[in-house]
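Missing here: one protein chain of the complex. Every other protein chain is in place.
Then we have chain A:
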Amino acid sequence: MSPEEQRELERRRRQRNYVLGGVLVGLAALFYLITLVRMPG
């Protein structure tokens, strides 16, 4: 793999990780809110 391809691979991987991180944080917040709403009383 050329250095250019290596850099491109790492850039895409990093971007995917940021997006996945954002999705996980969003899901954690959603589950927290659902728990509050569904909690009796």
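Just so we're on the same page, a contact is a pair of C-beta atoms (placed from the backbone, for glycine too) under 8 Å apart; a residue touches a chain by one contact, two chains touch by 3 or more; residues count from 1.
Heads up, the rule we're going with is that contacts and distances are computed from a predicted model.
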Absent chain [UniProt protein name; select from "Na(+)/H(+) antiporter subunit A", "Protoheme IX farnesyltransferase", "ABC transporter permease" or "Glycine cleavage system H protein"]: "Protoheme IX farnesyltransferase"
Missing-partner contacts on chain A, residue numbers: 1, 4-5, 8-9, 12-13, 15-16, 19, 30, 33-34, 36-38
